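Let me begin by handing over the structure; questions about it come next.
Here the complex is missing one protein chain, while the rest keep their positions.
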Amino acid sequence: MSPTADAAKVAAPSAPQDGRWRRSVRLQELGPLLGLVAIVLVIGVTHSRFFSDTVIMSNVRTASVVAIIAFGIVFLLAMTEIDLSVGGIYGVCFYLAAKLMGDSSVDPYLAAVIALAAGVAMGAFNGVAANAFRVPVIIVTLGTFSLYRGLVSVISGGEATPTLPVDSSFFTTFGGDWLGIPVIGWFAVVIGAVLTFVMQKTRFGVMVRAVGSNREAARFSGIPSGRVRLYALMLTGLLAALSGVLSLAYFEAGDPSIGRGLELNVIAAAIIGGTSLSGGTGSVPGALIGALIVAAITSGLVFFKVDPLWGDVVTGIVILVAVGIAGLLRRQAART
Amino acid sequence: MSPTADAAKVAAPSAPQDGRWRRSVRLQELGPLLGLVAIVLVIGVTHSRFFSDTVIMSNVRTASVVAIIAFGIVFLLAMTEIDLSVGGIYGVCFYLAAKLMGDSSVDPYLAAVIALAAGVAMGAFNGVAANAFRVPVIIVTLGTFSLYRGLVSVISGGEATPTLPVDSSFFTTFGGDWLGIPVIGWFAVVIGAVLTFVMQKTRFGVMVRAVGSNREAARFSGIPSGRVRLYALMLTGLLAALSGVLSLAYFEAGDPSIGRGLELNVIAAAIIGGTSLSGGTGSVPGALIGALIVAAITSGLVFFKVDPLWGDVVTGIVILVAVGIAGLLRRQAART
Amino acid sequence: GCGSSGGDSTATSGTSAASTSAAGTSAATTEAAKKDVNLAMVMSFQIPYFIAAQHGAEKAVADDGAIKLALQAAEAPTGVKEVQMAENLLVDGPQGFAVNPCVLPAWSKVLKRMETEVPDNNVIAFSCKQAAAPGQTSPVRTFVGASDAKSGEEAITLAIDKAKLDASTKGTALVSECAKGTPILDERVAGAEKVLKQRLPNVKIVNFTTDPADASKNLSTWSSVVQDNPDAVIAFGPCDSDTGSIVTLKNKGSAGDVAVALLDPTEAGLQAIKSGKVTGGVSTAPWIAGFVTIDLLAKAARGEGAAPEGWIDTGTYPVTEQNIDEYLQAAGSPDAQSALFQPMAEKILGDLQGNTHPLDDSFPN
């Protein structure tokens, strides 16, 4: 008997089985999803008003503002990078659009497009600087965190947004609802679906995950990791800008502190949603789930009439429990 | 001739040279140090008042509050971990000590010791949770970030600190100066020296760096990475508490927002000081340099009479330039 | 003449300037001979409220023509950065110092240093009066600004009156605690609640925490609260972001006919008053505090008399459909701001004695 005979037997016809892959993808989001369902049920069963349209809508809206940006962060985390400047980009684009529409009477749609372009430019600046200095994104964005927040001050002059043409279809369309869901929520869902596809099924997504999985090998394989990183940062900038512009369409006003602290919320959503920090994978739908979890907790505090002084404590504990259970589930899954 | 002949040829005369190691240590801090010197010179040469006692002292004090905590963060970064809860720990310990001294009339020294113990306990909680859930520290501290901030609210009841026995030697000693330097500055220098030694020369330091450099290999070398991480978190908790208690000694009162946003400042100091995010190394002195850079930038804004609205923009640009130059220097050094 | 304690200034870098100014006092009476003075001002925060104060201060500088004002501001109140800025500014030996020590504790030492280093302790706290709080061992003797408690009271009173609520009204009052622990905000809430209890004894007050910066999170909380309290009759929140959320809910029609009490309305709030969605609001006009503070510091530095000790009340101003256009216009440009607020400021300066009260009166009682 030849030595290969057995091996061939073992080899078996390698059936076209994504089974395992699908399973692992599902598992990644399973923990967070269960967490979200649990939180929603706990609040909803005890306080049925939680299921009222307005509360659901406002939760969806809050979560979407965060999730849209978190989608970009997922790409960066999958490359083991972190962008701290998204809160600033969000604020700059929010204000820039408002100033153009208000003080300069630019057409709202044009103003929105300019703001989106500015977001892409700020993301690109992060990327160009990181590539030029050959440093991780977090280092560059420690600087641009300050820089972009400063731009909000400069653009706003420290003042609240000017009076806006809120009757424009820009505000009624993008700030409104469609089929009973806030338009920003539709954006989050559609962009989330597209970016899930991009992450899992396109060459860009694979390159992103490859760089995060083994940077050295990526270099060896000729992946233009600098360019991939630049694109991921431009995408993140675009998403932060989009979130800012859509926020403006709904809020119709704002003050210079808008977007402060958003960077941590956004990273939290991505991580609570199951994206690991070790790179190589990232869950786009998870980021939406994570954002919804955080939004639901905020509502929960209200419905359970948690003493305001204890609000943060309860929030912290719920997050701990959520990430703890997700971590344990993942570990359990890995074992079997 | 022995079989080593060839090998030895390649090996070259291997004198007992830590040379390489020492050189690389020095290089790590060289960039940030040059950055600091440059900033100080630019400000000082144009505005000699920058070198006045009070300005130097206030810079040292501001930097020390941040640096003491950043030392702990350096250990965590060297393990590729990040602690987001230090601002909360700082705040809790600040308030706890104040409440004990004020409302409960506990002896100030005893109160300080209790606060330090509480800091260690909060750090330990982070570690125990991270180990139990088998998740990175950042995930746990996304929860405790909120939890500990919440504890500040709970302890303070939303009130400013009570009236304190500010004539106690605790306040005059630890809040004052010694040999013309703020006492907190002496703490920063001494603790920095001790922890530099710990990082470079002790078993604990070796284990920390080994875990950060290759977690799996460290595990297979019998390094109890969970325990090492726990200790590093306890150390960080202790340092955050110490910074809080020393801040109390100087400020002599506080309000519940104290320490908000500190986590990012502290991480910034460590990173600007040259500690990389990829783990395996960490510069304790660099963290002090990084904190001094950030403090000096603030002074620069004052002396150059930068329009407040532009303050963040300038700060961001200076940080960018500093980390950019440091990155390029490091790269240059690696090449030769 | 000199300030009351001017005589015992000790030898510091600022002293020479102080004694020169004292020596030149007699000359500095006419416009033409106006002496140059160096003043310093540190703001804790860059939000519309403090920016308005800054504009007031800058107008005073522009009008005077001989004031050099070194002005710095931190981007957010953490205590650390603004104190470092103050310490650094002190090295320049300013002859007067304006502070808004919103995170008071961080300031206590630097205020003590100002006592010895600023000639005649020519230091005024504006907008954040805590430095002059009773029981604090603070050397600051003058506070310029509005009473936060009183402004809260007035905002609620205006809303109650406009909505014609009374002791028979039942339901809940929604009062957010935004950034709890920040004294000026807490006092506004305390003032509002005091009036609510007095005027609407059958209305239950519901407290909750809102996010001061994250507008969407803030709105989400407000949405949940409104939903959770269908019987709400009146709402109040002390932060700009609360104003934004309440106005958004009103604009989108999800807050029904809840009466809204706005305090220091932002542009969005003013628009809501203009459109009738909100019946009115109360402004504390921080512009006036900035203007008055600089004016008083300059006068004292020139030896024209120290600012009176105590609380100089810059007043609270109802904003209703009658005067909304002026306020909206003022929000448009610094010049329009001056046009609206300067006459008010000068009125206060014209009757300093009448507008100065014991410091304790500026706190809730």
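Chains here go by letter, A, B and C, matching the order in which they are written, and residues are numbered from 1 within each.
Operating definition for what follows: a residue touches a chain if its C-beta (ideal position, glycine included) is under 8 Å from a C-beta of that chain, and two chains touch if they have at least 3 such contacts.
FYI, contacts and distances are computed from a predicted model.
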Just to verify: the chain that's not displayed, which of "Galactose/methyl galactoside import ATP-binding protein MglA", "ABC transporter related protein", "Nitrogenase molybdenum-iron protein subunit beta" or "Cytochrome C" does UniProt list as its protein name? "Galactose/methyl galactoside import ATP-binding protein MglA"
Counting the whole assembly, list the visible chains that the omitted chain makes contact with. A, B
Across B:102, B:162, B:261 or B:280, the one contacting the chain not displayed is B:280
Touch as defined at the start, partner being the missing chain; which of A:40, A:118 or A:223 qualifies? A:223
Just the residue numbers, please: which parts of chain A touch the chain that's not shown? 1, 3-4, 6-8, 10-12, 14, 16-21, 24, 197, 201-203, 206-207, 209-210, 212-214, 216-223, 279-281
In the full complex, chain B touches the hidden chain through residues 1-12, 14-21, 201-207, 209-210, 213-214, 216-224, 280
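As a working rule, only the chains that are shown with their structure count from here on.
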At what distance in angstrom does the C-alpha mean of chain C lie from that of chain B? 36
Compute the distance, rounded to whole Å, between the mean C-alpha positions of chain A and chain B. 29
Can you list the residues of chain C that touch 2 or more other chains? 46, 54, 75-76, 177, 180
Show the residues in chain B shared as contacts by 2 or more other chains, in ascending order. 153, 158, 308-309, 311-312
Please output the residues of chain B touching chain C within their complex, sorted ascending. 49-50, 52, 54-55, 57-59, 62, 65, 153, 156, 158-161, 163, 166, 175, 250-258, 260-262, 295, 298-299, 301-303, 305, 308-309, 311-312
Per the contact definition, I'd like the list of chain C residues that touch chain B in the complex. 43, 46, 54, 70-81, 83-85, 87-92, 103-106, 108-109, 113, 130, 135-137, 177, 179-183, 186
Quick one: in the complex, what on chain A touches chain B? 84, 129, 132-136, 138-140, 142-151, 153-154, 157-158, 264, 267-268, 271-272, 276-278, 308-320, 323-324, 327-328, 331
